[in-house]
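The structure under discussion is supplied below as structure tokens; questions concerning it will follow.
With one protein chain removed, the remaining protein chains of the complex are shown where they sit.
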Amino acid sequence: MGALSNLYDPDEILWTGCPCGLHATIYEHKAAVEGVDARGRFYAAETTTGGARTGAAPGPMDALSDLEPPARASRDLDWKDQENVLANLATSAVMKGLFGTDMNRRNFLRAVGGTTAAAAIASILPIDKAIANIVEATGPLEKTALNVGFVPITCATPIIMAAPMGFYEKYGLDVSVIKTAGWAVSRDKSLSGEYDAAHMLTPMPLAITSGAGSAATPWTMPAVENINGQAITLAMKHLDKQDPSKWKGFTFGVPFEYSMHNFLLRYYVAEAGLDPDQDIQIRVVPPPEMVANLSAGNLDGYLSPDPFNQRAVYDGVGFIYKLTKEIWPGHPCCAFAASQKFIDETPNTFLALFKSILEATAFSSDPANRADISEAISPKNYLNQPTTVVQQVLTGRFADGLGNVRNEPDRIDFDPFPYHSFAVWILTQMKRWGYLEGDVAYSDLAEQVYLATDATAVMKDMGMSPPTSTYASYEIMGKTFDPMAPEAYVDSFAIKR
Amino acid sequence: MDARKKILKIEGLERRFPAPDGKGETQVFGDLWFDVKEGEFVCLIGHSGCGKTTLLNIMAGLDKASGGHVLADGFNVEKPALDRAVIFQGHALMPWMTALGNIDFAVASRWPGWSRDERRAQCQKFIDLVHLTGSEDKKPAQLSGGMKQRVGIARALAIEPKILLMDEPFSALDALTRGSLQDELLGIVAARNQTSFMITHDIDEAILLADRIVLMTNGPEARVCEIVENTLPKGRNRSDMHTHPNYYPMRNHLIEFLVNRSKSFKQELAARSYDPKSPPTVRPGAPSDRPNKVAS
Partner (left out) sequence: MSDEMKERIKAIAASVAFLGLFLLAWNVFVTAQNGPAADMDPELAALLGPQAKGQSALPTPGEVGAEIWSHVTNPFYDAGPNDKGIGIQLAYSIARVLTGFGLAALIAIPLGFLIGMSRLAERALNPYIQLLKPVSPLAWMPLALYTIKDSEISSIFVIFICSIWPMLLNTIFGVASVRRDYLNVARTLEVTPLRTAFRVILPAAAPTILTGMRISIGIAWLVIVAAEMLVGGTGIGYFVWNEWNNLSITGVISAIFFIGLVGMVLDLILGQAARLVAYAE
């Protein structure tokens, strides 16, 4: 987008999302007008060329690849001066803030003329300063000693194992990974600046940014940690109730309100015709207490992060009823999150941290490494769990509590790419269940918080293969989710608030 | 006429309290006029409720008068001062300090510039004076009632006050202890020529100790009925005091006052003239006194 464009040219399309309103999705819009390369607003790769997009990994984006515009090699090769690119990126961000939509920008520029506009905007906005921040992102680390919070669950694997396995060190960082009692505390410690970055649940940065559950503070989610890896566990006494339609009156635990656990559980029971606010009770319970509550009969089941599903089996108090990958294969769960302030103030440090997380995530993703990782993260300093429990989660060869040993290699996987469409789905569920009210700027919020474009650039730079689009469509329990029509998606549910 | 200096003068003293029903005020006592001369021992007797303790507190400066004033050595008494030492009814020793510590607290207050040794010497002198040698380091809880009040006396005397004010200091003690303490106090006061004022309701105590006895009628609106001069000569002691011919006239006069006249003072006034500024002085048992005595 803007990195290679003349921002003061009214015919240039600057931002993703269908800006003219004539097309159903951005892909159609792009195809109809003229494709532009997606560039991060934070990161500028030193070596990017027009050919960088080739060789994208096959993935959930395959269906959309035909919508991708052809590479515009001629313009990309015009990049002589990296600083110009960076300056353009910053100006793009400023103008986005100024005009809100591309339509506004273009109308304005047409009316007053590009040069006049440039002078006028430069006179009232500190564009130079904004550019400086990003230019510095190629300089030395502002600080090396960092505190990164984590909640001791297997979702945090990349954040945790990056410490004992040396990924932080590799990028010149001295990171203390600090165990945190729960997500509310993790959020509060992140907001207070005690943590430079933290393991959060994917909905949390959206909630923090939009001010749901805390004071609104601009937050970002540079990377997803894990996909899949959760499960619905039921108490042993419900062996005969392995059907959600029999769950009326059940009490379920979820780890946090703004969690995929909450939204997936609600989705799942609603698909079975139960209203999650009427027919069952959903309680926020810290994960370690879930097992004890299940055993005491206070909970009938829970949708929780591992190792607490596996731990219930290990302790003989529950059985794994359904892995969440069976509800939505490839759903996101936990995330690596940082404040906008951290990125703005220490861009080089952030970049180093981001890269180490991306590398650790890639390493975690390889099934060959899972056994070693289990050994590394089980001790008291990290998860504080029996190694066999962690290993069953990470390798996917596990006892399900019904006497079977199951083999599900993709029980949990690690994929850092923060699709904007993940955020949009989460926002539709927040809207659906009343956590957000009024008009929700789905893609604006998604693109502000989920740094998918930055992730694309950084991943390419690191030789990884990010997907070619930041939006994807999903099929969840037979229902299709179109990220470009979120409001229609919310409306399509029979059970909602 | 006694030419000694009047070191303490009570002039038209009055004290009112808000009435219990909340309306108006009740006068406890009023129009009190009397004095204490240098080196003299004056006792004031009266029934409970006539405001004796209130009067002493005003004299000490711990309480305020509603009218009139107290002059100590010519100065108006407005607040407590080191020239007027008080011996309290309950000994009022600080229980966390030793006997010596209690006395030292007073001495250090009187002479802040004194060294430790100077203070110690002063304390020891008065500890010896009240026969407490050897009990210096005991806490009050380890001392008997009599010993505690001895510490109280030593504490009051150790600051070498011009006037010693005592509020029924021996009333809480048993008869034997009280007797011996009275003897000792008499000896000390006489030896030091200590100006003293004591409130009591014990007639024998008053006859033994006092040169003059102020009789206070019952409250409310208590007045000084008269002032009785002790007709027993100085050098009295408890063992043979009762053999003196004036003892019974003195005693009977005081008992008569406490039993009858303290209550009927108002009717008595109707029958005779009374100048509150100079209440009549009586000398029971002295022949020359007869003419002055009120006919009964």
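In this document, chain identifiers A and B correspond to the written order of the chains, with residue numbering beginning at 1 in each.
The rule we apply is simple: a residue touches a chain if its C-beta (ideal position, glycine included) is under 8 Å from a C-beta of that chain, and two chains touch if they have at least 3 such contacts.
Quick caveat: nothing in here was measured; it's all calculated off a predicted structure.
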item: Where the missing chain makes contact, among the chains that are shown; value: A, B
item: Touch with the omitted chain, as defined above, among A:Pro140, A:Gly166, A:Gly211 or A:Gly316; value: A:Gly316
item: Residue of B:Gly12, B:Gly39 or B:Gly61 touching the missing chain in the full complex; value: B:Gly61
item: Options B:Arg84, B:Arg119 or B:Arg178, residue touching the unrepresented chain; value: B:Arg84
item: Identified contact with the non-displayed chain, of A:Leu141, A:Ala272, A:Ala292 or A:Met462; value: A:Ala292
item: On chain A, residues whose C-beta touches the chain left out of the figure; value: 152, 176-181, 185, 188-189, 191-194, 288-289, 291-292, 295, 311, 313-317, 379-382, 384-386, 388-389, 392, 398-399, 403, 405
item: Footprint left on chain B by the chain that the document does not show; value: 60-62, 79-82, 84-86, 88, 90, 92, 94-97, 105-106, 109-110, 139-141, 159
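Criterion: only the chains that are shown with their structure count from here on.
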item: For chain A paired with chain B, centre-to-centre distance based on mean C-alpha positions, whole Å; value: 92
